[in-house]
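Here the complex is missing a single protein chain, while all its other protein chains stay put.
And then chain A:
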Amino acid sequence: MTTPRPAETPTAAADTAPRPGDWPLWEVFVRSRRGLSHTHAGSLHAPDAEMALRNARDLYTRRSEGVSLWVVPSAQITASSPDEKDAFFEPAGDKPYRHPTFYEIPDGVHHL
């Protein structure tokens, strides 16, 4: 690199410094060739949605992993909290009747 970097660019010695422009984080979802739904693949930094899509193509589909991509701003995702895990998920654990396994399937019904 023959041209000096701009002064505000973080150097190797300042790993903890903010990234250039503080690019936001994006979550990447990939639909594989045989998959029906997009699956979370990972995350990346990008200045905007269009570039996020391109970075996702370069980072997550370079080994033919997918045929469709979604990128979502990480900040737009509302996640359940680990603290709420018991209240959220524990009660479903002992209710097997919620699974459709207690029904006799009539002989005439196919494809169930």
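In this text, contacts are C-beta pairs under 8 Å (C-beta built on N, C-alpha and C of every residue); 3 or more make two chains touch, one makes a residue touch a chain; residues count from 1.
Here is the rule we go by: contacts and distances are computed from a predicted model.
Between the names "Benzoyl-CoA reductase", "Xanthine dehydrogenase family protein molybdopterin-binding subunit", "Phenylacetate-CoA oxygenase subunit PaaI" or "Branched-chain amino acid ABC transporter permease", the one given in UniProt for the chain missing from this structure view is "Phenylacetate-CoA oxygenase subunit PaaI". By the touch rule set out above, chain A reaches the unshown chain at residues 1-3, 5-6, 9, 19-20, 23, 44-48, 50-51, 54-55, 57-59, 62.
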